[in-house]
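Single-structure report; data block below.
Heads up, one of the protein chains got dropped from this complex, but the rest are sitting where they should.
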Amino acid sequence: MAYRTYLMVCAGTGCVANQSMKIKDKLESEIRKRGLQDEVSVVTTGCNGFCAVGPLMVVQPDGIFYQLLKETDIAFLVEEHFVKGRPVKELLYTPPKEKIPIPKMSDIPFFADQTLIVLRNRGLINPEIIDESIARGGYEAIAKVLTSMTPDDVIREIKASGLRGRGGGGFPTGIKWETCKKMPGDVHYVICNADEGDPGAFMDRSTIESDPHAVIEGMLIGAYAIGSTEGYVYIRNEYPIALERLQTAIKQAREYGLLGKKVFNKDFDFDIKVVRGAGAFVCGESTALMASIEGRPGEPRAKYVHTVERGLWDKPTCLNNVETWANVPQIMLRGAQWFASIGTGDVTADPWGGSKGTKVFSLAGKVNNTGLIEVPMGITLRKIIFDIGGGIRDGKKFKAVQTGGPSGGFIPESLLDLPVDYEELTKVGSMMGSGGMVVADEDNCMVDMAKYFLSFTQTESCGKCVPCREGTKRMLDILEKITVGEGTEEDLVLLEELSNMVVESSLCALGGSAPNPVLTTLKYFREEYEAHVRNKKCPGHSCRKLITYAIDPQICVDKGHGCHVCAKNCPDGAIIGESKQVHTVDVMKCGKCGICYDVCKFDAISVE
Amino acid sequence: METQVVENILQRHPKDQSSIIQVLLDIQNELYYIPRDVLEYVSDYLNVPLSRTYGLATFYKAFSLKPKGKYPIAVCTGTACHVQGAVKILEQIERELKVKEGETTPDKKFSVETVRCLGCCGLAPVVTVGKNLHGKVPMSKISKILKQY
Partner (left out) sequence: MGKIAIEDLAKIQEAARYKIALRQGAGRVRLNVHMGTCGIAAGARGILTEVMKEIESRNLHDVIVTNSGCAGLCSQEPMMTVEVLGEPAPVKYVLLTSEKVKKIIELHVLKGQAVREYALALGSERTR
């Protein structure tokens, strides 16, 4: 019998980590208990996107959105909603600072302002069942391509759509395909870069988790266009769920004859191998990635010969990232015109003339609504952070948004009305990057953030070229010096000089972009550097050597009644005071770990 | 040497030099580290010079040449976790277990390391213990979490 209701339970990494599979089991057992198993079906889907409120579930066809579910809620929920037809208010989403819950998912601002192309199937299909993907139009595009388009038609269409690389660089995809196709030789490779190494980014993981077939289909179309029969997906080993779903999807596609010899019984062979990365950030760089597939250390090479000419095993290779591939089937189905109608600029004459389609971002950091979003190009950062993201947590003040991961930069409040566009973001010193977007608030120190990213690229530098290996090291030394209060004015000058040197002389993009976080913070938040250097103060209260913890005696006694919790937790025995009496911090003993600040329920502890 | 485990893994991959990283990954997943004799055996089998296998095993972060604890603890230090205080979380774990990052407790129960982004930034700060992921971890709950194991 047909089901009347579907419970779409999110099984993305975030929700699974929050025990969504237990929620699913409990739902199924409660439904069975009430004899509803033939009417109500529980479906596990890929990442819904609203990771902040997981584990979550959407009830269809009503579109009711349930959040922060606990196993103990489920019996009541099933009885109320599916037997008696009354949605459970307590489990609905209520926006921060508001009182009335929003029952329908489509009315929640986080979802209402998004445009879905890449993530069009998220929350609608079970990614482990190929038929569900097909039911939503999966593999229709490759069918269309194989029956009615030549490889050149496909390339023309991709070029006209204005699709540009979503991995960060923004290179026009159609041109890449065209160049690769023209290269001589009977073996050409296509590669999907799923080595999503930027810390704070999880777009590609979620895309694979929620719709692996879109990626496979995109690669099929690309392979047909450039004349390839063999493809690779290079995926991070740290993503077990994505890896498993991808492998399942490939297996199912093979069983249906959509991968392998004679795809759809046409004269076109293509198959995909999955290769796992082994935890090296630099392997997101195309030449390093190819080296790693070949079983070598992931060290980039100079690219005076491009990979489209000589890539994997020295054969012409077309590498795109997950999101780029996932866009391709929709462009084929709905046409280049449709795709080019979304976004900024004009790409009819110049492929670099605009940013088209949508971009998936992982929104994280100090915003209320962390999660995965897909927005049209050209949307402003302000809209992303304050409307979709729901503003800054705990009523704090926005300080900066970091886009592009370790290769990107920090964007201050004054530039929040900047549209999301490859060129615009580059102009202000940041970049589109792969789509990580981390928001910092007044409690984050910009010098510390710059140091964080630099220490990341410094550790991840493969060590092949000197500017990156040594330059970033010396920059990190200077930043370290500044954060412990020993920096001088000259250090700031030297830091800027070194940054420019590393940008100009590094071998690959890792080094070439590593100084961006430093350069942008120096540009937009110079006063914070100066506070560290001149006044030996850390305005973000993060740099340990420059802060002190103190307890407000009034609050401690009046509100907390000397609860003694801080003293109990202090690892250094630095908090003096008896229970029910006022407590104080012994500055000499304090190791500044911050646990007292964390455990105090009365906000009696302050940082200066 | 865990001959059977290693043999099974080798059978799963083509006998080709390019399989080396994939083989080492499987060994790491099963044994939680790569013992020296296994490294030598795999090198021989795939006809890769030991120096190169060693190079790979030290270049890539996924590999460890030292045994880990029964429950390897990984503190995520991705950007989202960093802004939510990952460093403080790491220090608290180090204090609780009285070991430093990269070390294993004397009873071989826990080992502590950091990872760069597990991709669940919505749950920051994130810590994995063995195969379990703990999200939105407050500093004050660390000892409680560790006691579960």
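Note that the chains are named A and B in the order they appear, and that numbering of residues resets to 1 at the start of each chain.
Just so we're on the same page, a residue touches a chain if its C-beta (ideal position, glycine included) is under 8 Å from a C-beta of that chain, and two chains touch if they have at least 3 such contacts.
Just so it is clear, the structure is predicted and the values come from calculations on it, not from any experiment.
Colleague: Quick one: jot down which shown chains the absent chain touches.
Modeller: A
Colleague: Of the residues A:F50, A:F82, A:F361 or A:F525, which one touches the chain left out of the display?
Modeller: Checking the options A:F50, A:F82, A:F361 or A:F525, the one contacting the hidden chain is A:F82.
Colleague: Decide which residue listed in A:Q37, A:Q60 or A:S505 touches the omitted chain of the complex.
Modeller: With A:Q37, A:Q60 or A:S505 as choices, the missing chain is touched by A:Q60.
Colleague: Of the residues A:M21, A:L68, A:L92 or A:A143, which one touches the chain left out of the display?
Modeller: Answering carefully, the residue with contact to the hidden chain is A:A143.
Colleague: Could I get the residues of chain A that touch the absent chain, sorted low to high?
Modeller: Contacting residues on chain A, toward the hidden partner: 1-6, 8, 39, 43, 60-63, 82-86, 106, 124-125, 131-132, 134-137, 139-140, 143, 146-147, 255-258, 264-265.
We adopt the following convention: only the chains that are shown with their structure count from here on.
Colleague: So what's the Cα centroid distance for chain A and chain B, whole Å?
Modeller: 22
Colleague: Can you check the complex and tell me which residues of chain B touch chain A?
Modeller: 16-22, 24-25, 48, 55-56, 59-63, 77-80, 82-85, 88, 91-92, 95, 115-124, 126, 133-135, 138-140
Colleague: What does chain A use to touch chain B in their complex?
Modeller: Listed in rising order, the residues of chain A that touch chain B are 13-14, 17-18, 51-52, 54, 196-202, 205, 236-239, 275-281, 292-298, 362, 364-366, 370-371, 402, 405, 436, 438-440, 444, 449, 452-453, 456, 460, 462, 569, 571, 593-595, 598-599.
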